[in-house]
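Quick one: structure below, then a few questions.
Certain chains of the assembly are absent from this excerpt, and the rest are unmoved.
Chain naming follows the written order as A, B and C, and within any one chain the residues start at number 1.
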Amino acid sequence: ADQPIIGLITKTETNPFFVKMKEGAQKAAKAKGAKLLTGAGKADGDNAGQVTALENMIAAGAKTILITPNNAQAIVPALEKARKQGVMVIALDSPTDPESAVDALFATDNYKAGMLIGQYAKAAFGNKPVKIATLDLFPGHPVGIDRHNGFLNGYGIKNDKDARVVCMQDSYGDQAKGQTAMENCLQKDPEINLVYTINEPAAAGAYQALKAIGREKEVMIVSIDGGCTGVKNVQAGVIAATSQQYPLKMASLGVEAGVNYILTGKKTTGYTDTGVTLITDKRMKGVPSKDTKFGLNNCWGVK
Amino acid sequence: MTIQNTSKARTTGGNPVLKRLNSLNLLGPIVALLLASAFFATQSDRFLSGQNFSLILQQVMVVGVMAIGQTLIILTAGIDLSCGMVMVLGTIVMTKLAVESGLNPILAIMAGALVSTAVGFLNGLLVTRIKLPPFIVTLGTYNIAFAITQIYSNAQTQTGLPAALTFFGNTFHIGGTAITYGTVLMIVLYIVVWIFLTETAPGRHIYAVGNNPEAARLTGIPTNRVLLGVYTMAGLIYSVAGLLLVSRTGVGDPNAGATDNLDTITAVVLGGTSLFGGRGMIFGTLLGALIVGVFRNGLTLTGVPSVYQILITGILVILAVAADQLTRKKA
Amino acid sequence: MSTIQPPLLEMRAISKHFPGVKALHQVNLVLYPGEVLALMGENGAGKSTLMKVLVGAYQPSEGQIFIDGKAVRMKDPRSARGMGIHLIYQEPNLALNMKVTENIFLGAEKTQWGLLSFQQMRKITQQVLEQVGATFSPDALVGDLSRAEGQLVEIARALAFKPRVLVLDEPTAALSEHESQRLFEIIKHLRGQGLGIVYISHRMSEVYNLADRVSVLRNGVLIGTVQRGPEDPNRSPVDPRRAGINAEKLVQMMLGQSLQEFQKNPQGTPRKPVLELIQVTDGKKIKPTSLTLREGEIVGLGGLVGSGRTELARLICGVSPLKSGKIWLQGNMLDLKSPRDAIQAGMVYVPEDRVNDGLFARLSVSENISIGVLERHSHMGLLNFSEVARQVKNTVTRLNIKLSSLHTTVEDLSGGNQQKLLLARYLSLNPRILLLDEPTAGIDVATRAELYRTLSSLAASGMTILFISSDSAELVQIADRVLVMKEGELVGEIDPARGESITLEHIMEFATGLKGFTPEDWKKRHVL
């Protein structure tokens, strides 16, 4: 019989999160005897590249497509076309808009991930005066917006206009750019004492900037992702808390569902939350969290 | 640079068709395309099908149309880094006006085209009036168009487009193969621009200006008007590419187009057009775009992981141009 | 000169093929120390190619080169340099964004502990510039120099290099009388020091003046070598019969037939004015200038290098912007914003620097000729190619341009044919007034005579021609009237209609400032 073919399309080629996702999918595919095709957008936000990859995978005979959409809305027509051809489509990591454009969603809630660290920071600061810097992704990126808003909301801040948010910069999720952004924020207001970062490389960059002026002990950095490097940074006190997500789980669930569909014709449907866990070694009352030991056991990346 | 001059004494003995293709700089790209296709045909039995080719055409459609504008500009020894962003700005204007303001779709399309054309015109003004290098001008307008797109769209994707905006995504059938109107439009555009470049005076003036602007001016060719015209026309062509993008994806996406600058330039150069201006052939650009599309499609069909696809693409870009260069030297 | 000495240089059975062209066929050439060997031949005969083979810029298809009797291989220009061979190329080889000093020492910089010793280089540069009579500074950017000054830089470079063999490929094509004379002195001096010199030129008078022997190429084949005989001291120095060289025989060898010399038609009564300049100036180099050109006359414009002739022509034709003054064309005042305006008014300017301002190196011959008139050959926007081709063929035949096909690129044409091609393009524009800037630079004798005839018949049909040339002898030959410039100003006029006679001496007197009009003198003649 023909080997089941499954396509996995990630947002980009480079982000370790997606690289890990690919590894997880590869492993699951091997276990199930399926062939995995991989593709990605050319840059974060690149929808056209994902559409092209999708079409080529279907041309190659893929009957299931797993995709982390770069643009929740723009990808929809292509997905609908694919489904009309009898292909099962599962969104990983982030939903499409509308969510009904895919058969199933295995994802993590980025808004909630942001909210958790917001709540954590609020619990830590209480009524102490706070000056917040946010190191975001880049203009217009939905994940960046969700995490950012989630964080503010978790902290109890309505929007960006709030005086407590003293500096907002784009880090492009890149450590060097995050560092530059943080340095400039500190020039703007040296009294910043809480830093929200879009991901852990940006957090590491922020830490470098703080260390350079000797304030790394006084400033709290919170982040999102839960990669192994990130968790180790939590352990080392670089990051106070991070919201951990589970790309491996998304991928392996996706591959299993795909193989199942190809063999039995039964589609998986609905939303499966692969979960978010707050990882910190300094618990705060009222904010459920796990310690870094748990974090390291469940992290993605090189332990 | 000397680099390109080595190809100056070029004549192929023998077959007159080959000779003609060679003198048009098309032999290299055609050989590269055929070799790649032959290779992938042996690797995957899905490659050689009308439907797959129709797919590849659709995939190169947007970059292929944009690359027409890029070719015009490169023929004048310029370069356009802003093309992807200018296109996207146009699509956002079209879709936002049509969806949010409920403007008649045809008017919305025209408004979007007007905006893209205006940015092209601005590029042209800066290049001709203030004599700025095109690289810098378009780097600037790249950033400007990107920022305006984000601000105007509020980073929101426009959905629920009226049918007129996605017309070119519709298909018709030829012998069971579905072909989109968009690819037809692309081919038509190539033919029109080809006629323009080879059969009309303004078209030949573009080559002359790219070759030696001072000589062109002394001969009475209105150099600045030619340049301004080219940049403006390119803007208009980008808006057509934008319409095709909208047709293909069914949405107005403010984050599209970011990497299209390099893609169009790659298509132009793979197609044998000199970055130093004055030499090239518009169909080469189409071939260049197809080469990239065929590789992307073929490598996926053969199941090469995407990182390795990038590696192979890098090597192949070099090989394709090297083969072109070497065949020319021999000849 | 003494043929007893062993040859310094020998080229044996050199052949060179380009795709589709056999540029050289079994050419032998011998050069002795202390002699000037002139190399002559029509445009495209293969002179430059032979010399490029000599210095390793081209590799020969066949043949060998011997220096001091030893076979050598010229891998590239660098190895030729190492063997003391220096070629001043026909086309300028200068880095425009670099200083004169740097250009002179390009590839042979003087260094001390790895660092450049500017002092030393500058000093030598100053010396050699003085030797060639250049007035610009060693620190000037070469891009700011005129074509002629660039040529002086090239000659100075050769002097600084102190070669054993010096080849000059049409060195005077861009020079005026004055600089040329100085160059001849230098060449004679170098010959005295035992250098072997190969001198390529189309100007007979120079060959008579300098050459010990003359080798003639035709269609890539060495036709023969003529030895200089004893001089006839009873004749004037410019008289060809003075030199012991048989001119008719030379021309016969070059052309394969004898030359039809050009004869000027004496002008009749003065005709009606066509173009009038009134106090025209660019506010920089050109002082307010007034002059009148009449219908159907050929006006020569002479002067020394850098006297401003080019700039004046550019002003007239809208190439450079006018600061003040008026230009009247047949009673209409012109407001020229670009060369296009001038062309539409019927005036064209044919630039002197054909490489940088003239040719479209990567377009075909046919396009180079027709590019300016395409708009006139369009029907409903589309080009009528057969019409274009016909016109191109006509001009190519009329000007006798030698090429293998209309579709070759102009890079592959010989220098003289490139010059003709440029003229062809501007003539296609059907001008009423033709401004030619050094149009015969690098053109062979036969073509030159042809060109004179062509211009003469154009003038006879009513065209007005302004003929800029640094070769005063040719002004004597062709011009109906001569104007002379000096330092951005018109300083003299020689008008046979006023009973003045056009001679070399008169032109030089004005050009060098021995004689000169005051602005008042000038006004009397030229402001109506």
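A few comments on the model shown:
As a convention for this text, a contact is a pair of C-beta atoms (placed from the backbone, for glycine too) under 8 Å apart; a residue touches a chain by one contact, two chains touch by 3 or more.
Note that this is a predicted model, so its numbers are computed, not measured.
Taking the complete structure file into account, the protein chain formula is A x1, B x2, C x1.
Simple rule for what comes next: only the chains that are shown with their structure count from here on.
Nearest to the overall CA centre, using the mean of each chain's CA atoms, is chain B. The geometric centre of chain A is 72 Å away from that of chain C, both derived from CA atoms. The geometric centre of chain B is 44 Å away from that of chain C, both derived from CA atoms.
Per-chain Cα centroids separate chain A from chain B by 34 Å. Among the residues of chain A, none is in touch with two or more other chains.
For chain C, no residue reaches two or more other chains under the stated contact definition.
Listed in rising order, the residues of chain C touching chain B in the complex are 18-20, 319, 338-340, 342-344, 348-349, 351, 356-363, 367, 371-372, 374-375, 377-378, 381-383, 407, 409, 411-412, 425-426, 429.
For chain B in complex with chain C, the touching residues are 5, 8-11, 23, 195, 199-201, 204-205, 207-208, 211-212, 214-222, 274, 278-279, 331. Remark: chain B residues 44, 46, 51-52, 55, 58-59, 62, 147, 150, 153, 155, 157, 159, 245, 248-251, 253-259, 296-297, 300-301, 303, 305-307, 310 touch chain A in the complex.
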